[in-house]
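Data first, discussion second: the structure below is written as structure tokens.
Only a portion of the chains appears, each positioned as in the full assembly.
Going in written order, the chains are labelled A and B, and every chain counts its residues from 1.
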Amino acid sequence: MPYAAWMLRQFTTSMTFETRGRGLREITRRVAEWVAEVGLETGLLTLFVRHTSASLLIQENADPDVRADLDRFFARLVPDGDPLFRHRDEGDDDMPAHVRTALTAVQLSIPLADGRLALGTWQGIYLWEHRNRPHRREVVLHLLGE
Amino acid sequence: MPYAAWMLRQFTTSMTFETRGRGLREITRRVAEWVAEVGLETGLLTLFVRHTSASLLIQENADPDVRADLDRFFARLVPDGDPLFRHRDEGDDDMPAHVRTALTAVQLSIPLADGRLALGTWQGIYLWEHRNRPHRREVVLHLLGE
């Protein structure tokens, strides 16, 4: 099989996370474990969150204050209950959650090198819940490589 | 052909959209139609908008108020004619359109599963025009899969 050495393949899975309400939850480990299981050497991982009020974020994984500060900044920038918003079907934090999602990302792609995600030393992958109450969030993963 | 079952292929196309000036325009259907035509089972779709004053966004597709609120929020956050801006070659909404683009995304990747885009129930794909006047916008699509 002369092609096998550089034949690209793809793999997909889906992960569910229970959030505890607004805030950043690190998901690096679970993602990295799946990537390790698949066992590719080089490639590209794409994560996609199937919601409109939660984001995916790469941020510092060292000082927990960073996550708290991020959330505090966004709470000030997009205040709950802002009279500007008409859409409030699910409460004061409904539309702010959509705006926070628009200001961040629902999708991330991360290269894979030497069998590992090419994250920098301080980078962790986070699921950012923007609603005040706990929610069940689904992330779809697509991995391409060889 | 023993490889055929898992051989990856790629497809590309380009779509043009006429916008009506500032605001979100849903493009999910046209994108999904092309994906269905290509007929892959599993893969990854990437959309890329070839402009610096329009974005791609995944947002709620149910209540139209969400789109109006998003636009209203961004209009307040990045006001047209803000004296902070020096670049105003094309008018008061020129630089705000660039800032709005920087705050959102010009590219989105969405996994494909079971022959469909893995969008959540409430997720639609939107082209967000940031200029006040109508523009012709081009979106390049890249589809990878098998």
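The rule we apply is simple: contacts are C-beta pairs under 8 Å (C-beta built on N, C-alpha and C of every residue); 3 or more make two chains touch, one makes a residue touch a chain.
From a predicted model like this one, the values you see are computed outputs, not experimental measurements.
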With 2 chains placed, the number the full structure-file assembly comprises: 3
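As a working rule, only the chains that are shown with their structure count from here on.
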Interchain centroid distance [CA atoms averaged], chain A/chain B, Å: 19
Chain B partner contacts - residues on chain A that touch it in the complex: 3, 7-10, 12, 46, 48, 50-52, 77-78, 84-87, 89, 95, 98-99, 101-103, 105-107, 109, 138, 140-142, 144
Complex contacts: residues of chain B adjacent to chain A: 3, 6-8, 42-44, 57-60, 63, 65-66, 68-70, 72-73, 76-77, 103-105, 108-111, 113, 118-123, 144-146
